[in-house]
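The complex is shown incomplete by one protein chain, all other protein chains being positioned as in the whole.
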Amino acid sequence: MKDTILELRGIKKYFPIQKGLLKRTVGYIKAVDHVDLFVKRNQIVGIVGESGCGKSTLARCILRLYEIDDGKIFFNGKDVTTLTKKELKSYRQKVQIVFQDPYSSLNPKLTIKSSLMDGVKQANVEKPKRIEKISELLELVGLPKDSMHKYPHQFSGGQRQRICIARALSLNPELIVCDEPVSALDVSVQAQIINLLMELKEKIGLSLIFITHDLNLVGYFCDYVYVMYMGKIVECAPTLDIFKNPHHPYTRLLLDSIPGKRKQRPDSVFINKQDSQLNTQCGFAPRCKYFSKKCENNLDLREIEKGHWVRCSLI
Amino acid sequence: MENPILTVQDLTVQIKNQQDITILNNINFDLQKGETLCIVGESGCGKSFTALSIMGLLPKKAKAYGKIMFKGKNLLQLSNEELRDIRGKEISMVFQDPLTSLNPLFSIYEQLSEIFIAHGFKNKKELKTRCLKILEDVKIPDPKTKLFSYPHELSGGQRQRILIGMAVALEPDIIIADEPTTALDVTIQYEILSLFNRLKRKKGLSALYITHDLSVVSEVGDRVIIMYAGTILEQGPKESILNNPYHPYTKGLLNSIPSLEKRGSYLTPIPGFVPSAENRPKGCPFHPRCLKKQAICTKKVPDKTFVSDNHFVYCHLVK
Partner (left out) sequence: MENMSPPLYELWEILKKNRLAIAGLTTLLIFFLVAILGLFLTSGKNPIYDPAKVRLEAKLLPPMTVIHENTLNTLNEKDIPPFRIFLFGTDHLGRDVFSRMLQGAWVSLTVGFVAVGISVFIGIIIGGIAGYYGNKSISLDYLLLFIILICGLIIIYYKKWLGTFILLFFIVATSIKKLFKKNFFNFSILIDSIIMGIIDIMLCFPSFFLILTVVALLPPSIYNIMVVIGLTSWMGTARFIRAEFLSLREREFVLAAKAMGVSDLIIIFKHMLPNAITPVLVSATIGIARAILTEAGLSFLGFGVPPPHATWGNILSEGKYYLFDAPWLTLIPGTAILIVVLAFNLFGEGLRDALNPKSRD
């Protein structure tokens, strides 16, 4: 059994909805709602879900870019939720992030060299070795050395994403959180980046959290999948399990929606119209055809097989 | 091949700047009555420009050459007034972004009724029933209240449904959909695709479906055009293109799509990246990224080669 590198316990992040002149809080967007998540060393963990379900927010909570409202983050068994600024620095060397939009991920006013320099400095590389380290990094992600003197606008989207990966690698991290790193790229370039990530995983022994809405990608290279819906994990299982044996109605809908691969046509959605009147804990209820009285109870994740958890009253 | 409703011949589009940039280069295709033709290609290959040339909505700087024949008329030579009559009524279009395609200041009813009024429809009472009918057609839940709501009160999928409803409202002959599902989630994408198919069949439309995603093609298309850098590289029936592609680019695209079945092995991506419109190569437009290129590929544009009676390829390898 591989050891756990990252462990999230009941992570909660609510954004207040403010209204009026006085900015009174009238409610909360439950962007991330009591999420538990585990990443084993040298594993690729996928998080899928539709846009707005809280994937990016969760990624930023893991990086401690957002203050979490509740819950604990353990990294290599150590609680990193209550770190001081200094300790946080060393945590951040070990966990890095790659963002979705390759166009706003790089400072347009800086050369690639000075963009990468930040990380190299943080990693305490000695001064004379820094340039060397930068060219090593660029080589690692498959870019020529002399690209360090260019500006971001001289690169295509795929190349920029490579630079972002190089920047993340500059701190020698153990875990990289990839927030939809290929969603904005052309299909032909997407495969290049995916191959690069796989290669890095094998070469350096990286662990990855891979956020995406593309189930084909999940099926292709994740080891374990979390399905998220409205801030909650609704199902999680090893990839093959989830593809063979999906339980949550949302997971099934997702799998049935993969174009070209449909065995069975998904049912039309929004069956239960008055969603505001549904008294239930389940966020998916308005779209669920199995909705029944049972769904009104408190729903927890339940283990149905070893390592396969589902949050649904059908189980 | 007997009954094309739309024929595009030698369509070339250039942008007039200090130096002319050729966006589309000699595009030829025809759309048969009742079929769905998919145009597939990566971003920047000129898919939207093809659609806009047909609609007569090209930006001012762009100049189109060639012929686009529709019902005996060349669309490229029509005046603005004549085009306006055709738009919406005979050819209509759905755009990629459902967020910006609806005016946030007007209710759904105002925007729906506008198309009827624009084409000379006045009876107020019937206007409302017609608009309701559209919402029912595209399966918006609770259409009576949704009719008077504003765009921001609807989800992205619902907005795209309404836009599709608008496009088919006047029962046009042709509907052009420019990446209608790219901005939407997979589950919503499926709904939109099946809605599109259903309406198309029900109203007997011909459709031009533009997408960058080959896997979507299996859901909607009859025939497929593979475009790259402003030219057509391969064209043929859907099954033939998906299962038996000839062009290295089409093969590369198919190989780039990850899936559960390919687990455990590396993908075989296409090296390099899509060239910008200004720096397109000579010879075969794909040669800088082609793994099988030969000397001739850098010099001569390949000829059209038929591999079966309705499937052809532009590649020097295929003889």
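For clarity, chains are labelled A and B in written order, and residue numbers in each chain start from 1.
Everything below uses one rule, namely that contacts are C-beta pairs under 8 Å (C-beta built on N, C-alpha and C of every residue); 3 or more make two chains touch, one makes a residue touch a chain.
The shown structure was predicted, so the numbers you read here are calculated from the model rather than taken from an experiment.
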item: Chains still shown that are in contact with the chain withheld from the display; value: A
item: Sole contact to the chain not displayed, among A:Leu37, A:Cys53, A:Met148 or A:Cys164; value: A:Cys164
item: Options A:Ala31, A:Leu58 or A:Leu106, residue touching the unrepresented chain; value: A:Leu106
item: Option from A:Asp69, A:Asp118 or A:Glu136 whose C-beta touches the chain left out; value: A:Asp118
item: Selected residue (touches chain absent from view) among A:Asn42, A:Asn76, A:Gln93 or A:Ser156; value: A:Gln93
item: Chain A residues touching the omitted chain (full complex); value: 60, 63, 65, 88-89, 92-93, 95-97, 99-101, 103-110, 114-115, 118-119, 122, 151, 153, 164, 167-168, 170-171
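Heads up, the rule we're going with is that only the chains that are shown with their structure count from here on.
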item: Whole-Å separation of chain centres (CA-atom averages), chain A against chain B; value: 32
item: Residue numbers on chain B that touch chain A, as the complex places them; value: 42-43, 139, 141-142, 185-191, 193-194, 212-216, 218-219, 252-253, 255-260, 262-263, 266-271, 273-274, 289
item: Residues of chain A that touch chain B when the two form their complex; value: 50-51, 156-159, 186-192, 194-195, 198-199, 213-217, 219-221, 239, 243, 253-254, 256-261, 265-266, 268-270, 273
